[in-house]
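In this view, the complex is presented without one of its protein chains, the others remaining in place.
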Amino acid sequence: MPDGDASGLTELYQELILDHYRRPRNQGSLEAYTRRVALANPTCGDELELDLLLDGDTIADVRFSGHGCSISQASASMMTQLIKGKKVAEARALAVRFNEMLHGSAEAARDKSLGEARALAGVAKFPVRVKCALLGWNALEESTRSQP
Amino acid sequence: MPDGDASGLTELYQELILDHYRRPRNQGSLEAYTRRVALANPTCGDELELDLLLDGDTIADVRFSGHGCSISQASASMMTQLIKGKKVAEARALAVRFNEMLHGSAEAARDKSLGEARALAGVAKFPVRVKCALLGWNALEESTRSQP
Amino acid sequence: MRDVRSDFPILHREVHGHRLVYLDSAATTQKPRQVIDAIVEYYSSLNANVHRGAYDLAVRATEAYEAVRAEVATFVGAPDPNGVIFVRGTTEAINLVASSLGRVRVQKGDTIVVTAMEHHSNLIPWQLLAEAREAHLVMVELTADWQIDLAGYRRALERSPKIVTFTHVSNVLGTINPVADLTRLAHDAGAVVLVDGAQAVPHMPVNVAALDADFYVFSGHKMLAPMGIGALIGKPALLDAMPPYQGGGEMIRTVHDTSATYAPLPHKFEAGTPNVEGAVGLGAAIRYLDALGMDEVAAHERALARYALERLATIDALTLYGPAGDRAGVVSFTLADIHPHDLATIVDSEGVAIRAGHHCAQPLMRRLDVAATARATFYVYNTREDVDALVAALEKARTLFGYAHA
Partner (left out) sequence: MRDVRSDFPILHREVHGHRLVYLDSAATTQKPRQVIDAIVEYYSSLNANVHRGAYDLAVRATEAYEAVRAEVATFVGAPDPNGVIFVRGTTEAINLVASSLGRVRVQKGDTIVVTAMEHHSNLIPWQLLAEAREAHLVMVELTADWQIDLAGYRRALERSPKIVTFTHVSNVLGTINPVADLTRLAHDAGAVVLVDGAQAVPHMPVNVAALDADFYVFSGHKMLAPMGIGALIGKPALLDAMPPYQGGGEMIRTVHDTSATYAPLPHKFEAGTPNVEGAVGLGAAIRYLDALGMDEVAAHERALARYALERLATIDALTLYGPAGDRAGVVSFTLADIHPHDLATIVDSEGVAIRAGHHCAQPLMRRLDVAATARATFYVYNTREDVDALVAALEKARTLFGYAHA
């Protein structure tokens, strides 16, 4: 049922995203964590818990759990890949960048530092799904707010 | 400013009604009463208190007090004239008759037993004022409900 | 039933280049021209504040408003229009009862009974009441066929609950509860009964007198009427004995500086300027539904639901939720590992509007053992073609998620 993807659906549900949805990276919880934040998207019921293990100002380890749509799960999965081993400040800068991309910034969508998460640029065409893609990143934002 | 009374206003504010409004009959309260009922028309704020002195099943004396528009005051005044000395059952029958007149019954409007209160037949053309004309009669109804 | 689609302007709009296939009427319904026109006519010729004016417009607006009260009473078989309280919708009606009746009827240690298939609107107000009064909230479980478990219900009634409440029709499962029986049992146990009719009144003939529910509530926007209007139907004797809910204009008799006396029913529970437009629109909606005939409406929807269940059952890896037998026009499902939100996004690209999520029924979701379902719901303007469009769109979702075409 090909439709030339005028709707953006094929981009939205591309291979890489479905792969992260079906085989999420860094899923689960950490036995030892420095920060744990649980967020929900009350309108759709998506839930996500993010565990961070900090070593000084470095994210030594990260895990997420919860449930939700392919976009929220894939996005969280990609995020964990991206931020593991980064400084908190760097990770937070990536969150800002990711946000810009989801709000339509073409420049952000070309920013290599977003790695695989750039696959989610197409979510910008689906305003109601933007919240989904941001759930994990919002959890990161919240869990590192008081952290320099 | 004569207008042929297509509006029914001249009938509504005829001499007799204004006379009862300005010189209400049986106004005041009874020192000794058998029944006392206070009613209000919450939408317009009219208030009326009716005192009945019963002698067996006869209305030996009646007074009303309160405040309100010309229609409610004149109607209450006319009612007291009409029911004084009557049996409770007769008075209640008049209330029913009066109600019919205010809901447009031409036959009731010709009923001599309503006496001067027939002057209020024109109120039927002003639905919002019907409540005003009924205030006193409703008080009568309520104060004699448990009375045979 | 006659084809009514031409009455609904919105159904002739396109969505993503497709005709709109609206399958979310359990959330809110679309409006026929007749209702939209009634609103326009109201504001163009009748608009005034009610109950307080001696002038022509105010009189006519008041008459129109009160006439709808009587129409509502007739439509749902309520014996006395004074027991019809206009509210914003089902949610407000339930909060009104929980707050006003709850305050006088429920004391510390008392029991309130709800079921596991309630909409949050018929759960949270009772949670809040139970918490405020230190009362117990007991949730009756469901059977394997997604009916209220009668044995569990009877056990709950043994606690002599002060209030028992349940939905007439489940907004997720389509289950139609035996309201009259449940009510009788609850009354025998000494309880006052509130029935959430949000998914019943729009879809089938309802006679509250026959059901004998003490309170029966529904929303106008789910039955072709404008948003912002609904009704609480209560037994006048109960309403009379209840303290006021909101205070303000219209609901008073005499106001002193630090105290007041209240107006008789129904005004005691209608503080402030009511939504007259909404009531007038609700009247137009009732007349529209009456003209179609509520028996026909119910038959139309159930036929569509049956057809949908049949067609959906042919889709590989599709799971249906709800009772096997008779059900209302509500069909919940999930499809393989495709999350319901993804499903909704994908079918939307084909013009098909379905709902995905917890449907404001999280306790039920846990019992279904899912976080969310997709849900298609049917109303007077839906057709078999709408079902076909849904099925085709679901096949597209399968393809996008890499499943072989069936």
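As written, the chain order gives the labels A, B and C, with residue 1 at the start of each chain.
One rule holds in what follows: a contact is a pair of C-beta atoms (placed from the backbone, for glycine too) under 8 Å apart; a residue touches a chain by one contact, two chains touch by 3 or more.
What you are looking at is a predicted structure, and each value in this text was computed from that prediction instead of being measured.
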* To do: Can you work out which residue in C:V4, C:I94 or C:L312 touches the chain that's missing from view?
  => C:I94
* Out of C:V40, C:A144 or C:A404, which touches the unshown chain? -> C:V40
* Asked: Which residue, C:P81, C:G228 or C:G329, contacts the hidden chain when the whole complex is considered?
  -> C:G228
* In the whole complex, what residues of chain C lie against the chain that is missing from view? -> 9-10, 13, 15-16, 20, 22, 24, 27-28, 30-31, 35-36, 39-40, 43-49, 52-58, 88-92, 94-95, 98, 116, 119-121, 123-125, 127-128, 130-131, 137, 139, 219, 221, 226-229, 244, 246-252, 254-260, 271-278, 341, 344-345, 347-348, 352-357, 360, 362-363
* Considering the entire assembly, which residues of chain A contact the chain that has been omitted? -> 40, 42-44, 47, 127-129
* To do: Provide the residue numbers of chain B that touch the chain removed from this figure.
  => 1, 6-7, 9-10, 12-13, 18, 22, 43-47, 67-71, 126, 128-129, 132
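Criterion: only the chains that are shown with their structure count from here on.
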* Structure fact -> When centres are defined as mean Cα positions, the distance from chain A to chain C in whole Å is 37
* Asked: What positions in chain C touch 2 or more of the other chains?
  -> none
* Asked: Which residues of chain B are in contact with two or more other chains?
  -> none
